[in-house]
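In this view, the complex is presented without one of its protein chains, the others remaining in place.
Here the chain labels run A and B in written order, and each chain numbers its own residues starting at 1.
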Amino acid sequence: MLVFAASDKGGTGRSVTSCNVVYRSALTGSDVCYLDFDFGSPTAGSIFQITDAQRGVRQGGLHSYLLEPDIQTTGEPQRIDVWTQSSRASLRQRPPGSGKLMLFPGDQDGGEFGPDKEALRRCVQLLQALDEEFDMCLIDLSAGRSYATQLVLEATADPALRGVAARWLVFHRWTRQHIPAAAGLVYGKDGILDAGVRAGHDKDRLQSAIKFVRTAVVDPDSIELSGLRPAQVAWLRDCDEDLRRIAALHQVGRRAMLGTVPLDPVLQWREQLISDNDVVARDIANNATVDAFDELARKIQDDEGWAEP
Amino acid sequence: MVLVLGEVMTAALRHSGGMPRERVEDALGLLAGERVRISERPIGYAVSPKTFTGVDCRILARSGAKVRGVGTLMGRACLTGGRVLQSSAVARIDPVGGGYRRAWSHYLARLGVVEALGRTDLPGTAAAHLAADRSSSTMGMGAFCVRLLSEIQGSPVLDKSTPVRARRTVLRWAALIDERNEGVRVRFAVREDGLRTVRLVLGPAEIDDIVDLCEDLALHDWLLTALMSVIEQSQIGVEQPAQSVLKLRPAVDHLLHLWMPAARLGGVALSVWEGLESRPGLSRQWDASVRRVRDQMAMAAALSSSRPPESARFFR
Partner (left out) sequence: MGRAMRADAEFFETTADARVESVPLAHLSVELGHFYSPDLRQDEEFFIDHFRRIGIWYSAARSACEAMVPRGNPRISTCVLIDDYFGQPASPSALIRKLRDAAGKAGLEIDYLVRESGCAHTVAKVDPDPAEPVETAPPGLSLAHLVEARLVEDPPPNSTGARPPVGQTGWLCNGQRSPATETHEAMKRPTVWRPPAENAAVNHSIFEDIELWRDGPDGRLWSCAMLAAVWQLLRLGLLRDNGRRVAAPHPLPGDLPDNWRALPMVLQLNERALPFNAYRAMTICAPLFLPVENAVRTILQQVAVDPAVLAQVGGRARDEGVALPLEVVDRMEYLFVDTGPVRGAGPG
């Protein structure tokens, strides 16, 4: 299964949430990989805490795989086994029964690029090969209407990938600006649906494969907010109600939503994987955050939520 | 002395069931106007026509010196048991005097040969080919294999569902042929990253036979790797036997019947396999793994026989 992570704006927590979802899936025994298609800023290495690939790898990453086929003599991009390469001790102990957890990094100093036909062909070949090996491949895309998004829309329309399940997660913060922006990325002019149809996708089928993920959501009823004054809680409730209305108006309402990720300081400031250790032993991250990741990981793979209308 | 270099890439075919003959011909028909050869016994086997690609690049010798190589790589693909797909890239390295490149028609009259312009140390070139890690491949053989494999895996006649999840393995080989050699010496090495190497030193032999042999070795190595990975995922002894058996099922359905070392081969291949059976003992490891799967299934069956019949449906 291919899972594409998109967002209209930066700073939505798309990458950090995606990394955590991939990590939680691996813990449950799925073989998973994470492809850093955030070509303008390939920094997934830092989230997985891979010392040598904080901002991409020096050579053989996804940029050179896609753009410099002549140089890459193996026809395969570089991969990093997170279980063995992470500098974080709690990650290096691969739990029994867990699946593969592989990172495909970008190149250091790589930039956004206009993909040519050859890049498209290579992208198709890569997704094909990874689909043979992994239960889930998560492809983290550059924010906005990006070349990366266009590339994968064209790749998934290729006959060679027909029959491979492809699902889209569109991340947005739970705010008045972010909700319409996310809707615009999907439904707007030259958005994912528009570009997808141009690439050869069926509009309804593509739309049914796109779900929204709300990030940095403040839940007025959560225990963390139990210290607030009643007036503050009431205000939060009003805001939340307002946002729900806006979301429904923009077709980003409950039916199109896959899940929510609560506001968590560890995610905001450190942008890293949250291990069980962070929640239980160190007590710095919230249990609800990890629950949200688990829930997302489960729902992504659950066919029922993705049925065509 | 003659040096032949090759690389084999092995994967599970992206198709859930068996395929009729015509479909196999469609999938493996890499070259218009050329036949796919198919045989049924002792195991289903189909091989594509040969295809060629031009190269003009540096070839590394052990001393660190590089020479320019110009010529063509031969590529082909084969499907065994309707399940395991392989692609091969092969070239014979011919040292030639003179440091200049000839007209391209010269190389097309010698298909599958790469001429090394300049002083070439054949054993050194063989060693450099085998010493590289998975991230670099002599003359882009790896990328050529990927291209052939991808072309077939993307064929519209396949349903794109892979019965066994496994990483593609790469087997690189070098054969040093010398008429003064008697018998055959083989060195098989399992490297990290799904990479294997085979070094052959032998007397006069047909290159086609060596390609067949190396594909056969790669096939069985892949089977063993895939079976062991399935066993590991099934968490025998941790999970309930019924759960483990569910995860073992793809191996039973798709892999166990394919183990037939040197089934289609003769001569050189047989003696190489004999050598490999004593060390590293591939068949011993395979047999042990298969026993483990069967024991687990027997145990799960025994445990479930006392339960309501629906939980036993996996064994039908």
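Quick note on the criterion: contacts are C-beta pairs under 8 Å (C-beta built on N, C-alpha and C of every residue); 3 or more make two chains touch, one makes a residue touch a chain.
These numbers come from a predicted model, not from an experiment.
Residue B:Ala143 is the one among B:Ala61, B:Leu122, B:Ala143 or B:Ala269 that touches the chain not shown.
For the chain left out of this panel, the touching residue among A:Thr17, A:Gln54 or A:Gln72 is A:Gln72. Residues of chain A that touch the chain left out of view are 40, 63, 67, 69-75, 110-114, 116-118, 121. Counting over the whole complex, chain B has residues 2, 4, 31-35, 50, 52-58, 70, 72-75, 89, 92, 94, 101-106, 108-113, 137, 139-144, 147, 177, 179, 203-208 touching the chain that is not drawn.
One rule holds for everything that comes next: only the chains that are shown with their structure count from here on.
Contacts from chain A toward chain B in the complex involve residues 29, 31, 60, 69, 72-76, 78, 96-97, 99, 124-125, 128-129, 131-135, 158-164. Considering their complex, residues 11-12, 14, 134-147, 149-150, 153-156, 159-162, 165-168, 170, 233, 235, 238-239 of chain B touch chain A.
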